[in-house]
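This structure is in structure tokens; I'll ask about it shortly.
All protein chains of the complex are present and in place, except for one that has been dropped.
Per-chain numbering from 1; labels A and B assigned in written order.
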Amino acid sequence: MTEKYQIAVVGAGPGGLSAAAHAATLEVPHVLLEKSPAVADTIQKYQKGKHVMAEPGILPLRSEVPFAQGTREHILSEWDQSLADNGVNIQFGAEVTSIEGAKGDFRISLSNGQQVQAEAVVLGIGVQGNLRTLGVEGESPDFVEYQLDDPDAITDETILVVGAGDAAIENAVALAEHNRVTIVNRRDEFARAKDGNIALIQAAIESGEITCLYNSVPSGISPASDEPTRIVSFSTADGEATVAANRVIARLGAIPPRSLVESFGVEFPNKDPASLPILSTRYESSVEGLYVIGALAGYPLIKQAMNQGYEVVETILGREVQPADHDLLEDKFRTLGTNDSVDDVLARMQRDIPLFSEVNPLMFRELILDSKVHKPSQGELIFSKNDYTNSFYSILQGDVRIEVDSGTPIISGQGNFFGELSLLSGRRRSATVRAGDHCELIETPRKSMNKLLNSVAAAKKVLDETFVLRVIQGRFAPELSIEALQPIASAAKLNEYQAGETIFSEGDDADALHLIRSGSVSILKQYEGKDLPMSYVSAGNYVGEMGVLGGYKRSATVRASVKTQTVSIDADNFKKLLALNEDLRARISEVVSGRLKDNMSNQSSEEAGGVLDFLLQQGLGEATDVLLINKSLCINCDNCETACAQTHDGTSRLNRQGGAIFAEVHVPTSCRHCEDPHCMKDCPPDAIQRAPGGEVFIGDNCIGCGNCERNCPYDVIQMAYPGSGEKSFWRNLFLGEAQPVSNPDPVKWVTPNDAGASPQASAIKKAVKCDMCKDLSGGPACVRACPTGAANRLSPEQFVQTISERLV
Amino acid sequence: MRLLIRTKLGNDEDFQERDFLGAVLRLGRATDQDVVVDDVAVPLSCCEFLIEDQGLHLSVLDDAVVFVNNKRSKGAMLASGDVINVGSCRLTVMDPVAGYDAVLMVLTERRGRKTVELQDNLKASLATTGVSKRKLSWLLVLGIVASCLILPLLVLLEPSLREPIRTSAVLPDDSLWDSGPLHQAHRMIGDDCSACHEAPFVRVQDDTCLNCHQKMTHHADSVQFPEAGLTEARCATCHVEHNDPSVLVQRDSRGCIDCHENIEVLTAATTTLVPVSDFESAHPEFKVSLKTYDVGAAFWRTERVSLSDASLVDGSQLLFPHDVHLNPEGIEGAEARVVLSCNSCHQLESGGASYLPVTMEKDCASCHQLTFDSDFPERQLPHGEANLLVPILEEFYARRTLLGADLEAGRPAFPAERPGKETRMEAALREQALVLARRQALSTAETIFEETTCAICHEVTRSKSPDGQPSWTVLPVQLVDTWMPKSVFDHKPHVEQTCDSCHQAEQSEVATDVLMPKIESCQTCHGGEHSENKLYSECIDCHRFHNPNQSLMGQGDVSAYHFGFLEMDP
Partner (left out) sequence: MFESFLIHRSMRWLRWSLVLMLIALVGYVAQDLPVPRNGGTAVGYALGTVAALLMVWLTWLGRRKRNYRSSFGTVKGWTSAHVYLGVALIVVATLHTGFQFGANVHTLAFVLMMLVCLSGIYGVWAYSRYPFKINENSKGKMRAALFEELKEEDRQIVRLVGQVDQEVDKVVRGALERTEIGTRYIDQLLGKDRSSVQLPDKGLCDNRDMKTVADYLVGVLDTCDNPSEAEAVQRLLTLMGRRARLLSRIREDVRLAELLRIWLIIHIPFAFAALAAVAIHVVAVFIYW
């Protein structure tokens, strides 16, 4: 039996709810299909009492469904209420398996066998995807669980944990405290998890606390009986095995919705798993009549999704609707002093800037919404050399002067772009840029630009090529024209190396020179049978020049210290370059002799190499500024942590007790302000920013999602309640602190579960991390508060230099 | 109640059984519990079992973590088959057995027991010893404030408590504020701080000093003589007490020199004082206070004359040749020839500092006897009564004449006419006798005045009185008693020296010679305060700052301190 609606909305998330509510208000025949038993599945899974933010604050809400920041419970109950008030036709437990047909006649099949017909379909299924299930016979919700709320609530059971990721390991270890736990891994190792978790599970397995079944896949579960346990069978490398268990906890991750969406006929721009479907300005996908909204359309925030839900219904009904951001854009374009409509300006931008020409208009609109439009007066400074900004500029009109070193400035005109070097490498600006005549610029933040590059292959290609060209020009041949370099640039290769991967080894044939585009590399030399790091080379520099100059063998090994991208120019092309430019050979020789000296000095000390090796192992290769503590000066006074806590709402952003020590160098747990910060990768409100001084900081618009905490490989981000601020000095002096004896250190590094002061009614845990005290004059409080000079913040270049100086 | 407890260890099949009789079955880690759970995660007392309403009831103590059928429980009625988990211990309620209220199966699993959290053992810190920096600070600060501030203040401000606190054997008193010992001279003040320090936060007032030192005079009148810069000076500016070693009088010449080395500048040249800065190198020649007799005014004028002044003459008007007296051969005395030395006449006073004044009666009269008639060597004239001399002689000779014994021409003395009747001379004879006596007296007087007795030492002038009789005037004599009144000289330390090492008396032929030694004589031994090879001599060694015998400098007429020296009070 099939029912037919004008609009079928798939997914009762914020977008879907809003769309359905709008349709219901307009009395349009509609259905809202939700696979789970309640609305907003993702929000349901938030922890109890979690405070949900309503970012971005500037965007007006345009929906029948109310939404303002508040607790999870409050928002969910309001939504439930609104659903009932608006008379939304919702079907729970309706998981969509396929969508067929075309505009006006879509057939939607559900997993329960039902079919729904609709003229238009709105997809609001988010990006979380479906949790992978065991998919074996006998699976029932009371026996197989896909999440674990409180490991302490279960005791004395035999539990199977299926999975090999972080979630599975953390659950298994927590449960093993009171239970007999077997972890089931379909492979023969735990490779997907974080290093810390891998160590944890391996220790537990070795100690016998947890049993592990490798190369095992669950194949069946016996039916429920009077017995408290049920028999789970596996197919293993050695054949079938069975285990009796009280429960199974499966943590298999989620299936990204892409394949499902693709099966509906929706096209994606490229193979990148992070890319989003191709959409029109009105959220229509490549399948006519099938609309995509919410996170899947590239709008991860609740308010955006709800606005889209409203807009998409208007669009389906054929009404002209200005997107909610229309006024914002209009405001933005006011700087340009034009009378053209917003759409016209957007169109002109796409037409005049080739890089954006292939971007889908919807995404471009979003891009511009994130961007700033400047109309600088002639000679105005756009950015200066060595700034730590990494936004990207495109020239809408007029030209700019790019001043590299002291040479003649390069003039770049309409349609061109600049700033891509810092964007891609995460490094400081390599040139100063000033505005030319009648200049109009679009400044796009790094995050938006990265989103664009991941989605639009053409744009990425243009940028990559330009990057290579400009790097070659800037590095080797500033006097040569772009045209002359074009053949060499197009022959250059873009390489990517994982952390620890060798780029070339000592003794290899020298075949190419590598320009480091992002990341950093360490240069190692054989020393008594061991590879010892001699030097560290950061992004924007090149390695391998010694070899290609003379065509010798490689004199050292070069290894990526973090994930690194290089541009390689092979020996032949490099010789062409040398031929074109007479001074180049001399300049390169200079670099070569400098580096030889470096190598010599470090070679004389094994310890220096050891320390450098240690620091690079600690991930300092991708750092721009890192807190180091000299243990032979540190008196354990904890003033660094106290200073941090006192200047940062009562929560220390560094953990002096954490981190590794080598010789006398201690790398405490504290932010390194990575070149390409991991934490910035997935921040829904774009709250993590990089200040011009290089400080990576979290803005007030943090919604407390915890993504950055999870993404940081160095555990330097915590979730904490805002603290109570500073203590009164004089009170403390005369009376001491009124605190229980059991808690002598109130303001230290805290574990994520108890961070910060007691939760206040309206407070939410937000991500906190080191901001290098960018708002304080005089530099980081931790360093300034160190009484002995043990704590210091250094850039990688500085600490490499320090090590060489100290030990030579 | 009666319970049957089966205890099982590990996964063994066999178990031990025991009976339990009592009101409550207690379970916990402590050894006094009925069921002991050997797991550090379990509290000492964890939970209790008791029979209530015919059933077995579990009550959980405090915040102990106890699971009943895998659910955290705060207490529950138990039924057969229920499983209770406490740490590593699992209890199962078994089907009842006859004769028992309930049966419990206790299984202690060895795996999964928690390890000891040794960090917790490290709680002990300095704070737990009861000593904290803050506590100690308060203790010390309050102790110090109480003993060193409050108590002394009480002594200071509350007279009734003064003595009890001071005499207490344990309590500290205001002696804690004493920064050093008093000078010996002030010992009698004792520990009564307020004797000098009369008001808190007010410096010791000069009046307080003057209470005892009543006659102390200032060096100079600070109003009349502001140049001296003494306006701000207090007694205590110079007389600093509470030092160790205690020095009350400043010997230092600096303070004197400060003014006196540029005295002419300071006084804008209104003074005749000579700049002084060093005894050896920059000290003027001594001035002696000489007396000259103003005949017209009949007044002894004192004048200070430098010893290097060519016109230096002693005006005592005495005739006295030192050389004659000090003739080593001796000099004719009254009875025999005597050899005189300085101290024959100049006698040290008892303190030994200076010499007693030389007087006629004491020092001269033994030789210079005032006899006038060799027939009556025992008769002497009074000294210093020149105007009485003639009448005395007249009386003497009148008596002699009238008695006749002395008369010439052998005339008998006036015999007595009859006993009991006054012996009367004839009137004419008496007249004659008196004329004779008068003539004799004048003749003797002339000899005494002009040739012998008086004239040896004095200048005598002869004049005619209106009646035609001669009369003699002896010029007055005044010996200088204090040659240098502005300084103090003590002979005693110099007693080892001979007199003539300073005073050249043997060569002095006349009394007008001034025998005071010049400065160079002193300078043979005495140097300035920085002298390399001589005695350090500070100003104060000779001069006194507060000279009670001397008026304030600058007082009255400016020229007064030019003359400086006024007659002292008797």
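We adopt the following convention: a residue touches a chain if its C-beta (ideal position, glycine included) is under 8 Å from a C-beta of that chain, and two chains touch if they have at least 3 such contacts.
All values derive from a computational prediction rather than experimental measurement.
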item: Full-complex contact with the absent chain, from B:R162, B:H197 or B:H543; value: B:H197
item: Residue among A:G113, A:G135 or A:G208 touching the omitted chain; value: A:G208
item: Contact residue for the chain not shown (choose from B:S179, B:S465 or B:T498); value: B:S179
item: Missing-chain contacts mapped onto chain B; value: 9, 38, 40, 110-111, 113, 115-119, 121-126, 128-129, 131, 133, 136-137, 139-141, 144-145, 148-149, 152, 156, 175-181, 193, 197, 200-204, 238, 240, 243-245, 247, 250-252, 254-255
item: Interface with the undisplayed chain - residues on chain A; value: 203, 207-209, 628, 630-637, 639, 642-643, 646-647, 656-664, 666, 726, 729, 732-733, 776-779, 781, 783-790, 792, 794, 798-799, 801-802
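Everything that follows uses one rule, which is that only the chains that are shown with their structure count from here on.
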item: Distance from the mean Cα position of chain B to that of chain A, given in whole angstrom; value: 87
item: Contact set on chain B toward chain A in their complex; value: 67, 70-72, 83, 85, 90, 111-112, 125, 127, 132, 134
item: In the complex, chain A residues that touch chain B; value: 152-157, 176-178, 209, 736, 741, 744
